[in-house]
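Missing here: one protein chain of the complex. Every other protein chain is in place.
Showing chain A:
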Amino acid sequence: MSLSLLNYARVAGSGRWALGVMAGNSRAYHQKVIDHYENPRNVGSLSKEDPDVGTGLVGAPACGDVMKLQIRVDKEGNIVESKFKTFGCGSAIASSSLATEMVKGMNVNDAVKIKNAEIASELKLPPVKLHCSMLAEDAIKAAVKNLEEKRAKSDLNEAEAEAEATTA
């Protein structure tokens, strides 16, 4: 273990070695990634049973990256709240943290248009880490899709209830 790595770990504190392992001599993460990793925005969960919450869960545990991104959407389709939990590398955590910030206040129709390249260029991700930004893009899309399915189902239930009420 190099001296620079040890120094880095001490500065980062809280015994989190995962970041330090990648941050060798020349291959350090960009400051923006470290910032999101150290101070992730919007970590947490929304109740996935709520009718106005969409949950996107993407990634593969075997590959080491799992990302959960949730959105709460008002009647006009605007995202009022977003939370994430990510298990993975620093870039995956930073990508999903940034994604929650980006989608807040957005309409879902615009949120699904967010491209991985926007996330990657904002975080200055190196080539091998572009996949992390793609995972974040997928997570947003999956969350919106989940909400749409939920709403379609509840519309159907309402229609059925109405039909029953009419026959009764």
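Please note the rule applied: contacts are C-beta pairs under 8 Å (C-beta built on N, C-alpha and C of every residue); 3 or more make two chains touch, one makes a residue touch a chain; residues count from 1.
Just so we're on the same page, contacts and distances are computed from a predicted model.
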item	value
Among "ferroxidase", "MAD2L1-binding protein", "acid phosphatase" or "Large ribosomal subunit protein bL27m", UniProt-listed name of the chain not shown	"ferroxidase"
Residue of A:Val73, A:Ile93 or A:Leu123 touching the missing chain in the full complex	A:Ile93
Contact set of chain A toward the excluded chain (per top definition)	16-19, 21, 37, 40, 43-44, 57-66, 68, 84-90, 92-93, 97, 115-117, 120, 127-128, 130-131, 133-134, 142
